[in-house]
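Working notes for the structure below.
Of the protein chains in this complex, all but one are displayed in their positions.
Presenting chain A:
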Amino acid sequence: MPVTTLDGHEVHVDEEGFLTDLSEWDDELAGVLAAQIGLTLTDEHRAILAFLRTDYAERGETATLRRASAGSGVPVKDLFRLFPQKPAKKMAYVAGLPKPVGCV
């Protein structure tokens, strides 16, 4: 697995750039990851990231968009506003989780 340096943080990533070591993630790194894809994190973003991290710890797989919406209580429309265009993948990236594999 390659190691990459993002704004002074050294992290393990897969070929695409998604983090592969859960323990390397923290709130500060979330801000760094978000900046890589042009996002500035707000409390709204952080609440969703917190849900994704907890959910992943319980289920061992990244929540899909539907699950993220149902679980965090944030409507799908707002997920698109907060993480534009490709919310499921962008949320996973910023949360330091693998890409979601579910279809729905």
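Here, a contact is a pair of C-beta atoms (placed from the backbone, for glycine too) under 8 Å apart; a residue touches a chain by one contact, two chains touch by 3 or more; residues count from 1.
By our rule, contacts and distances are computed from a predicted model.
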Exercise for review: Just go with whichever of "Purine-binding protein", "Metal-dependent hydrolase", "ABC transporter-like protein" or "Peroxiredoxin family protein" UniProt uses as the name of the absent chain.
Suggested key: "Peroxiredoxin family protein"
Check your understanding: In terms of residues, what is the contact footprint of the unshown chain on chain A?
Key -> 2, 4-6, 13, 15-18, 36-38, 64-67, 69, 75-77, 80, 84-90, 93, 102-104
